[in-house]
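The complex appears here without one of its protein chains, the remainder shown in place.
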Amino acid sequence: MAHAYTPAQTHAEVTRDVVATLGTPSRGYVMMLAGAVGLFLVGLFTFVMLLKEGLGLAGYNPPVMWSTYITTFVFWVGIGHAGTLISAILFLFRSQWRTAVYRATEAMTVFAVMTAGLFPIIHIGRQWVFYWLLPYPNQRYLWPNFKSPLLWDVFAISTYLTVSTTFLVVGLVPDIAAVRDQVSGWRKKLYAACSLGWTGSDNQWRHYTRGYLYLAALATPLVLSVHSVVSWDFAMSIIPGWHGTIFAPYFVAGAIYSGIGMVFTLLIPLRKMLRVEHMIVDYHFDNLAKLTLFTGSILFYAYAMEYFVAWYSGNPFEQVTFWRRAFGPMWWAGWSMIICNAFVSQLLWFRKIRTNLTALFIISIFINIGMWFERYVIIVSSLSNDYEPWAWGQLNPTWADWGILAGSFGWFGMYFLLFARTFPIVAIQEIKETIPFPRKRGGH
Amino acid sequence: MATMTPGVLGSFVHVDAATDAIRALKAQGHTDLTVYTPAPNHEIEEVLDHPVSPVRLFTLVGGLTGCAAGFAMTFWMSNDWPLLVGGKPIATVPPYVVLGFELMILLGALSTVAGVIIMSVVNARKRVPYSEKFSDDHIGVFVPCRAEQAAAVESLLKRAGSVEVTHAA
Partner (left out) sequence: MDETQDTGMDRRRFLTVLGVTGAGTAALSGCSTDRVQKLIPYLVQSEDQVPGIPTYYASTCTECAAGCGLHVKTREARAIKLEGNPAHPVNAGKLCARGQAGLQSLYNPNRVRGPKNRQADGGTADIPWNDAIAEFAAKASAAGGRLAVISGAGRGTFSDLLAAWTAALGGRVVRYQPFDHEPMVAANRQVFGVAGLPSHDFASAKFIVSFGADFLETWLAPVENQRGFAASHGYHDGTKSRHVALSPRMSLTGMNADEWFAIVPGAEAAIALSMAQVILAERSSAPADAVALRGMLAAYAPEQIAQQTGLTADQIKLLAREFVSAEPSLAVAGGIGSQHAGAAQLCAAVNILNYVAGNVGTTVRFGADLDAGDGYAALAALQKQMEAGEIAVLVVHEANPVYALPKSSGFAAAMAKVPYKVSTALVLDETAALCDLLLPESHGLERWDDLRPRAGVQSLMQPVMEPVFDTLPTGEVLLRAAKAAGGPLASLQAASWEEYLKARWQGVAKARGAGDFPTFWVTTLAAGGLYDAAPVSAVKLAPGAQSVVGTSPAFTGEGEFLFAPSASSLLYDGRGTDKPWLLENPDPVTKITWQSWIEIHPETAAEYDVREGEILRLVSASGSIEAPAYLYPGIRRDVLSAPLGYGHTSFGQYATGRGANALDLLAAPGDAAFVPYVSTRVRLEKTRRYQKVAKTEGSNRQLGRGVAEAMSLGAARRGLTPEEAHHEEAGGGAHEINTARELDAIAGFAAAQKAATLKGNYAGDHPQWGMTIDLAKCTGCSACVTACYAENNIPTVGEADVLRGREMSWMRIERYYEGGEEGEPLETRFVPMLCQHCANAPCEPVCPVYAAYHTPDGLNGQVYNRCVGTRYCSNNCPYKVRYFNWYAYNKKAFPEPLNLQLNPDVTVRARGVMEKCTFCVQRIRGAQNAAALERRGLRDGDVTSACAQACPSDAIIFGDRMDPASRVALSAADPRGYHVFEETNVRPSITYLAKVLTGAEA
């Protein structure tokens, strides 16, 4: 790999620079954390009100029985996928450029899935009995219904959260040990406890690298399956606009697309804030942007195919749904999804845009908005005009919808920011793996 | 450091120096080495030439158990109290594939981690000296040996290019 990127640093510099990110927080960081906590409190208040009064506070308008909460759920699950793609799939493909960014994206995965996991609970009518979805022995001898895609969801999301958390923690252990060896006092004790006795001995590396490889190998089909399962929440139903065989790949591509968008949104400011600009460089963004272009193009195809299939099927229910998606009362949402995702992503054909971080940041905001709207359009526009014309209705979101959405960003941001200041956000060990050791005989 | 395994610990900054040392040590019959690196290194792995880690068996057994557990759970629970939904058979394979798959991944992943921990603990040599530099940019080679061999080992390490040699007793 002649043009492969190799950091122009020594092993010791990597340790030093990364440990430096854990120093005294900057003013900007504190303000962002305060903002995140504030948003989280808004969400918490909204949730308490939902518990107290009922879901009626949100803008549900039957037949739209799922709305912004499920939209935001799918949004966050999707965000998670980019992290696993970069950390696991690219690991299997031995794409070395991932090393600088994978830790941040993997943390994003864990916190995004953590955020997403809250939504099914927020969304259900009786939040206090959410555990009834788990197969546990109870007095009534009742088991859940494994035919329901929602049960698949329960298993897929909880497996995903468990596996990606495990993957993150396993990857962190050597890095925590490295930090442990650089700090002193109580912090040393803390990192020592978290490092699980890691020394980097040949025995540890031998089992660790194997284990890490298998974890990546397991995470790869998992990441593909999770968003497929989420897509089947919709595709398994008989609702026109949901009932599509294209849904699984369409959703997986969308998930990765949205996740990389979020990676841009997070990393572009973060690398400045943590002063790791020299470690996360244009090269990484260029590669990420190419992935964005690729998945964005898949979305372009999927959108086109949805309309084509609706027209070609001759199924009037499908046709009306898609007609109304484009020209009905929700046309603005339908077009913002197409423009933000299918068209904006095409800008990334240009290398100049791919390496211009300001442009990428702006595009990433479009991606975030577009992908939220994609889910909103799929869910709300399909439900608002399905089989029974008499029952058609339009959703009007209320403060309770926006409060929970804002709260989810606060909750995610809070954890992500705390993580970024507590643990190495750039993978020390993996970067070091790409830096050749000095040789006494010179050369590489 | 009274409880430490007796032996000699050499630090290297050059990878070829470390591999030279390891090769030489192995030639002298010192096979039970502990080598510290800040990151996995192929050259060192090569000279150490360990057998493939048995962690993969954990992954395999965990995955198969998970898959079987997923199918067994869904079929048993469906038939434990048969309830008809949507005119579908009481227990059906296609939807349960999803659960078999997810549990396969879940148990596979957890048992892999368990395997890493167990194997690391089981094979680990207790009370081996360590230096904080090994997580930074140094390669450490610890050679367990009796006090009388220490001097010979030290000179071997130094010859190979060790930047620092300490004795543990």
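Chains: A and B, in written order; residue numbering restarts at 1 for each.
To be clear about the criterion, contacts are C-beta pairs under 8 Å (C-beta built on N, C-alpha and C of every residue); 3 or more make two chains touch, one makes a residue touch a chain.
Given the structure is predicted, the values throughout are model-derived calculations rather than measurements.
Undergrad: Please provide the labels of all shown chains that the missing chain touches.
TA: If we consider the entire complex, the absent chain touches A, B.
Undergrad: Hey, which of A:M65, A:L92, A:A193 or A:A326 is the one touching the hidden chain?
TA: Selected residue, touching the omitted chain: A:M65.
Undergrad: Which of A:G23, A:G38 or A:G54 touches the chain that is not shown?
TA: Considering the complete complex, A:G54 is the one touching the chain left out.
Undergrad: Using the touch definition up top, pick the residue from A:S26, A:S95 or A:N145 that touches the left-out chain.
TA: Answering carefully, the residue with contact to the hidden chain is A:N145.
Undergrad: Among A:W132, A:F343 or A:F361, which residue is in touch with the absent chain?
TA: From the options A:W132, A:F343 or A:F361, the contact with the absent chain belongs to A:W132.
Undergrad: Going by the touch rule given at the top, which residues of subunit A touch the chain that is not shown?
TA: Subunit A touches the missing chain through residues 53-56, 59-63, 65-66, 120, 123-127, 129-130, 132-133, 142, 144-145, 147-151, 154, 233, 236-239, 316-317, 320, 383, 385-393, 396.
Undergrad: Please output the residues of subunit B touching the missing chain, sorted low to high.
TA: 79, 81-90, 92
One rule holds for everything that comes next: only the chains that are shown with their structure count from here on.
Undergrad: Under the touch definition given earlier, write down the residues of subunit B that touch subunit A in their complex.
TA: 13-17, 33-41, 44-45, 48, 50, 52-53, 55-56, 59, 63, 73-74, 77-78, 80-81, 83, 85-86, 88, 92, 95-96, 98-99, 101-103, 105-106, 108-110, 112-113, 115-117, 119-120, 123-125, 128, 130, 132-137, 139, 161
Undergrad: Using the touch definition up top, name the residues of subunit A that touch subunit B in the complex.
TA: 10-12, 15, 135, 141-147, 151-152, 155-156, 158-159, 162-163, 166-167, 170, 174, 177-178, 180-182, 196, 199-211, 214-215, 218-219, 221-222, 225, 229, 232, 428-430, 432-433, 436-441
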